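Note that this complex is displayed minus one protein chain, with the remaining chains in position.
Chains: A and B, in written order; residue numbering restarts at 1 for each.
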Amino acid sequence: METAKDFFTSSDVKFAAIRKRRRRTDVLFKSLFRIAGIVAAMMVILIIIFVTSRGVRPFLGSAEERVDLKVFLTGSRWRADQGIYGLGFVIINTLIVSVTGGLLALPLAILSAVLITRIAKGKLSVLLTTIVETLAAIPSVVYGVFAAGKITVLVRDLGNIFGISTYGGNSSFAVILLLAIMTYPTMTTLAVSGIRAVPKELDFASLALGATPTQTSFKVIVPAARSSIATGFTLGLGRAFGEATAVSMIAGNALTGPSWNPFDITRTLTSTMLTGLHETTGLDYEIRFSVGVVLMIVIVSMNLLVHAAKRRLEKKGSAIS
Amino acid sequence: MKKQLMTILTVVLALAMIFTLAACEKKPDPNGSEPAPNKTDPAPNKTDPAPPSGDTTIHVYTRDSSSGTREGFEAVIGFKGELTEKANEVSSNGTMAQQVGQDVNGIGYVSLVTNFAENNLKPLNYEGVEATEANVINGTYTLKRPFCFTTRAADDYKSEEQKQIVAAFLAYMADSKEGREVVVAAGGITDVEGGKPWNEIKKDHPIVDRDNSALTIVCGGSTSVEKCVKAALESFQGIAGNVQFKLDQTGSGDGWTRVLGDEKDGPNASDIGFASRKFKEDKEPVGTAMRSEAFCQDAIVAVVHKDNPISNVTKDDLYKIFTGATATWDDVGK
Partner (left out) sequence: MTRIRKIKDTVMQSLTWLASGISAWVLVAILVFIFSNGWKLLDRTVLLGDYHARNIVSGFDDIQTADVVFTPPASLGDDEVASTRYGFAVRDEIDKEKNHVHTITWVDDRSPLRNGTITTAGPTQGHKAPFDAGMNINKLVFIDASGEEVYVGRFKQQTPQEWIPLLDSEAKQIAEFHGKVPGGGMRGSLIATLMLIGLSLFFSVPIGIFAAIYLYAIAKQNRLTTFVRSSIELLAGVPSIIFSMMGITLIFPIIRLFGLSGQSIILGSLTMAVLLLPVLIRQTEEALRSVPPSYAQASLALGATQTETLFRVVLPAARNGIFSACLLAVSRIIGESAALIFTMGTAIQDSPAVTSGATSLAVQIYVLMGGENPNFELASAISIVILILVLALNLTVKVVSALSDKKGKA
């Protein structure tokens, strides 16, 4: 890419007069590009600053309206009617459903990626890729309609088989299934590109040593692509944490928790932000921004965690090879 | 060879899955195969599962805390702040109706305007009295609340026309025989015969004889009133120069705020604010409003899934159920 870099740094003394005017446009555009880049980069900081500044308000207000930060972060009851805003259990619930959903999708994603890249040939591989891409393209609100009409019914019937009565199928389990479906395409896409990027030599070496193709796929290629797989997992988790409309249609909004029964109703950070979304003033409204701040913190810390894990994996990997 | 065999096997398996799915889709889902609109006897929304044997744990559904329905219900039953921790909070009456209709052990409360059959619901008698308009008017059905409106202050409208058209609409909906008729047809409860003919009222509101298609009446507040107000607005359009309207119903808590409170100049400013309860005198002073009153009444109805054998509840039953003192359907009434 060295030429690209030379665009605006090459100089020429000929035709100085014309050049000067032209260079002025160069300089103008150059600064425009730079401004655009910096504006784009600033957005995320502005988001953090503005949402946070709004989100801390409930903790700073006058005594009677103030929410106790400790209760907010560790509480196990969300009772807007009693003025109790304990988000602790909601955070745990969100982690449970998102991570379980992600873990459910991960093996499926890896297996599908292996099939797409290493077993299926030609048209079949294209078909499978198309399926994954189509799943990725379906908007979340459509997933929501499907979840509210089909997944909940499935979960309810399943509960009935075990003699567990559910809230019409609205439950952690339904959310987990939904999130598994929604994170699967992201993970698969990343796993596919990771596997494709593995050098052919590894493949040949493994085969030459007498391993079967399947053995090679699972013992050599997949481990070699683990960095991409981990990235896919992170991206998928990010989607799971932040998914709002679809989840809020089937979460049911529990007032207390955490509940460890998968057939029980749950409450996630995003479903909390969307319930009573209609309120537009007062504490019930302001607290939503606080929940948003918590959501951002959860996502960022999850990212850091997976990053750290990835780095350790990579170290181990390089030690082996 | 082996690989080929497996490929074929898997394809067959996948096809089988798809077909079973398609078959499932046709059989138990009346929703899918026959759209409801053309039927007088509406198809239930969901397949009805047999109640799980033995488990009759009551599932309590409640509205979110900005709801006027919830406030009205809690006020009559008298359990404000004592709601059971096991309740499932939903954010609209519609979601409430839909979810209770899917849950054989569910109980919730909705407005009388809700279409019970369509949502698989059974309305419960309260203290032995059926929830009907007649019973609300004659005072025997006591689980009820008023639908109220309030407006911006008389000098706080965008324009003089805006003020006049809002006044004309309120006169139509609250005072005229025709307007009340529409409210009643949409499920509100009010005395139609006590209204004045619109032709008389109209004389005080000459604005309705102009082309008003450039004006928009913006309504906010309670979601429960939506059906009545929408019906009234729709029928008003035809007699008021095609005035436009926007319903942004969000919850009774916003009714006052958006016309007189701190949101009156904000993103959700409205012309008329509705509440499905009385405005709270201490927190929501409506003294400065152009007009503010109750325009009809609504019954709140406790609802259960249609397969639930229960048909009557008392105030005490509801109190025990919603505070969690009664936990299973077997214990109701004991």
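Everything below uses one rule, namely that a contact is a pair of C-beta atoms (placed from the backbone, for glycine too) under 8 Å apart; a residue touches a chain by one contact, two chains touch by 3 or more.
Since we're looking at a predicted model, the values are computed, not measured.
Colleague: Which is it among B:105, B:212 or B:308 that touches the chain not included here?
Modeller: B:212
Colleague: Taking the entire complex into account, which one of B:85, B:118, B:161 or B:175 touches the absent chain?
Modeller: B:118
Colleague: Looking at A:67, A:96 or A:128, which residue reaches the missing chain?
Modeller: The missing chain is touched by A:128.
Colleague: Would you write out the residues of chain A that touch the absent chain, in ascending order?
Modeller: So the residues of chain A touching the unseen chain are 1-8, 10, 15, 19, 22-23, 25-26, 29-30, 32-47, 50-51, 53-54, 107-109, 111-112, 114-116, 119, 128, 131-135, 137-146, 148-150, 181, 184, 188, 212-215, 217-218, 235, 238, 241-245, 249, 270, 273-274, 277, 288-289, 292, 295-296, 299, 303.
Colleague: By the contact definition given up top, give the residues of chain B that touch the hidden chain.
Modeller: Interface with the chain not displayed, on the chain B side: 2, 6, 10, 13-14, 17-18, 21-22, 25, 29, 31-33, 35-40, 42, 45, 91-95, 97-98, 114-115, 118-119, 178, 181-182, 184-186, 208-213, 223, 226-227, 234-235, 237-242, 246-248, 265-269.
Just so it is clear, only the chains that are shown with their structure count from here on.
Colleague: Roughly how far is chain A from chain B, going centre to centre by Cα mean, in whole Å?
Modeller: 35
Colleague: Along chain A, where are the residues that touch chain B in the complex?
Modeller: 77, 79-82, 149, 152-153, 156-157, 159-160, 163-170, 252-256, 265, 274-282, 284
Colleague: Which residues of chain B touch chain A once you look at their complex with the stated criterion?
Modeller: Checking each residue of chain B against chain A gives 31, 46-47, 49-57, 59, 61, 64-66, 80-81, 83, 85-91, 99-106, 223, 249-251, 253-254, 257-258, 261-263, 266-268.
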